[in-house]
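Take this structure, written in structure tokens, and hold onto it; I'll ask about it next.
Note that this complex is displayed minus one protein chain, with the remaining chains in position.
Take a look at chain A:
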Amino acid sequence: AVGPKGIFRVIERSEQWSVGELEPEDFGAIRELSMNPIGDRIISAFFSPGKETVDFASFVRILAHFHPTETSRSRDGVQPEPANSRTRKLKFAFQLYDQDRDGKISREELLQVLRTMLEMQVTEEQLQSIAERAIQEADLDQDDAISFDEFRKVRGVDLIRDQIDNWEY
């Protein structure tokens, strides 16, 4: 779990905490993130669309998605879904694909992700055919895009659910 030590270190990272906000450039100081092919996308996941900065509260709220899911819940279903539920985690990953936040992963968005993950290692034709296969397998209502519900049902993503419950920070 993100305990006090973790937050302290996160605060140490950026001198801008005195102003109270983080900018995308501040994440550039994290070397392993620069090495990650989808590093830029993860960074932009912290920023609301159209906003250039993120404040501490929002930052922590997003990190809270990765708190381990509680499996035993003794509450009534009236409460809003907690930040760390499976759905929230899946939504986070879904938004890594769906950059324009229109609720659907279009063919172009899928291609963009594939390009950043593979870049020079495969040809453009191979990229196209990978994207084609992925959409065909996932797109159940034949609208040429993958909605969040279709995403959840994709082979592999439904299996993931058990594993992402155990992410611990």
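What we mean here is this: contacts are C-beta pairs under 8 Å (C-beta built on N, C-alpha and C of every residue); 3 or more make two chains touch, one makes a residue touch a chain; residues count from 1.
Quick note on the criterion: contacts and distances are computed from a predicted model.
With the options "GPI mannosyltransferase 1", "Protein Abitram", "Exosome complex component RRP45" or "Glycerol-3-phosphate acyltransferase 4" in hand, the undepicted chain maps to the protein name "Glycerol-3-phosphate acyltransferase 4" (source: UniProt).
Seen from chain A, the chain kept out of the figure touches residues 2-6, 8-10, 12-13, 27-39, 42, 63, 66, 92-93, 96-97, 113-114, 117-122, 126, 129-130, 133-134, 138, 146, 151, 154-157, 159-160, 163-164, 167-169.
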